[in-house]
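A single protein chain has been removed from this complex, and every other one stays in its place.
Per-chain numbering from 1; labels A, B and C assigned in written order.
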């Protein structure tokens, strides 16, 4: 029994069909708990006032926007090395989710920045990096939809994802160098005492869990959809050929 | 019960609105496409089964 | 060149399978089969442009000169420039025999854009002679050639064979190459099947 068995489309659908309801319920539970907790039952920050409540959306979205790309990178590598179709389709399925999370991170960042920095948009390194990340997502999705042959598209997008990852990292350093920025340091690190007080930290953790579960649920669902679409096309092709 | 957001009401509410709105749109689009593709596949599979 | 149990396909769909033949030096092999039977796919696979689905190809690779439907001519370059370019790519320098063999004398300084379809085709085929490669792999070489040019082309192939080369051609018309063997690809048509990449989903 190896993990690669789940690379079989049928097996993947059967397994995820069993898991998906649980993940979805857990995602909704976590999101509702975390957001309600954060919104109604946490005090205002002494410096940032009520805007601190945005953290419960901004930080998880930003985290998952990056993690989604990393997941796509891993899936692309698996496709290049082992050519498991599910892996390529999972990368395709994750891209729009990652793009939306990026937009959420950008939008909440702008809304937060307005009262804090007095401007909607600053060419701050972090914001700029996310904007660039969004462009990468756009290019990746555009390439997927432009190519007709599914395997060619999978090959080309995985290579783009690889090359794009390198350039995204480069951009990150370039942008840091280019403008030192207004953004506070990472709000989240292992030595949490330094950054966020416990009152904010626990609901934030729940929200992060919620976003992770939401991402997993969406990727499962969308990958299933992609697999079914491929299967439909394959069946139709067989029909027309025999 | 409602927390007093003070002068930051717009920023906070807009953030929640935009984010939840986007998530709902994403989820509903994914669900709708999932349902449509599943129905289409079922139809094709049914036909394939009938014709052998 | 030896081909054993070769299976080739287009867009992941197998087109021909179980194909075996040997092409000895000095021999020519003419592929026949209706349109869409997979001759072009077979030739592209042998030329190394696409991977084979199965089987082995020996003695191809760096020994092959491939000519397809389009001639790869640059209309802004003259006949000599076009030929000389391909000669240089294949590390050769002498283009005179090619000009003679395909009756391109008098056209040397004409830009390829001003050539007629048949003349372009002749120039495209002349390219083969400057590659110094042993195995010619030709896809419909006689399209838009008149009878005289076809005869000239057959002569060039014959010359190539006499020098120990070999040729693999896909063509519909009779070239007058009596010594050529004929291989009909129709019996090797792959069983109707979905593409390999789709199989995982069935």
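The rule is simple: a contact is a pair of C-beta atoms (placed from the backbone, for glycine too) under 8 Å apart; a residue touches a chain by one contact, two chains touch by 3 or more.
By definition in this document, contacts and distances are computed from a predicted model.
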Original post:
Name the chain not shown, per its UniProt record: "Peptide/nickel transport system permease protein", "Multicomponent Na+:H+ antiporter subunit B", "ABC transporter ATP-binding protein" or "Heme exporter protein B"?
Top reply: "Heme exporter protein B"
Original post:
In the intact complex, which of the depicted chains does the undisplayed chain touch?
Top reply: A, C
**OP:** Tell me which residue among C:72, C:97, C:159 or C:176 touches the hidden chain in the full complex.
**Re:** C:72
Subject >> Of A:122, A:175 or A:221, the residue in touch with the unshown chain >> reply: A:175
**OP:** State which residues belonging to subunit A touch the missing partner chain.
**Re:** 132, 135-136, 138-139, 142-143, 146-147, 152, 155-156, 159-160, 162-164, 167-168, 170-171, 173-175, 177-178
Original post:
Taking the full complex into account, what residues of subunit C touch the chain not shown?
Top reply: 44, 47-51, 62, 64-77, 81, 85-86, 88-91, 127
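In this section, only the chains that are shown with their structure count from here on.
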Original post:
In whole angstrom, how far does the Cα centroid of subunit A sit from the Cα centroid of subunit C?
Top reply: 49
**OP:** List, in ascending order, every residue of subunit A touching at least 2 other chains.
**Re:** 231, 235, 238
Original post:
Can you name the residues of subunit A that touch subunit C in the complex?
Top reply: 8-9, 85, 149-151, 227, 230-231, 233-235, 237-238, 241-242
Original post:
Which residues of subunit C touch subunit A in their complex?
Top reply: 11-13, 192-195, 197-202
**OP:** Note which residues of subunit A are touching subunit B in the complex, please.
**Re:** 35, 39-40, 44, 49-51, 53-54, 57-58, 61, 96-97, 100, 103-104, 107-108, 111-112, 114-115, 214, 218, 221-222, 224-225, 228-229, 231-232, 235-236, 238-239
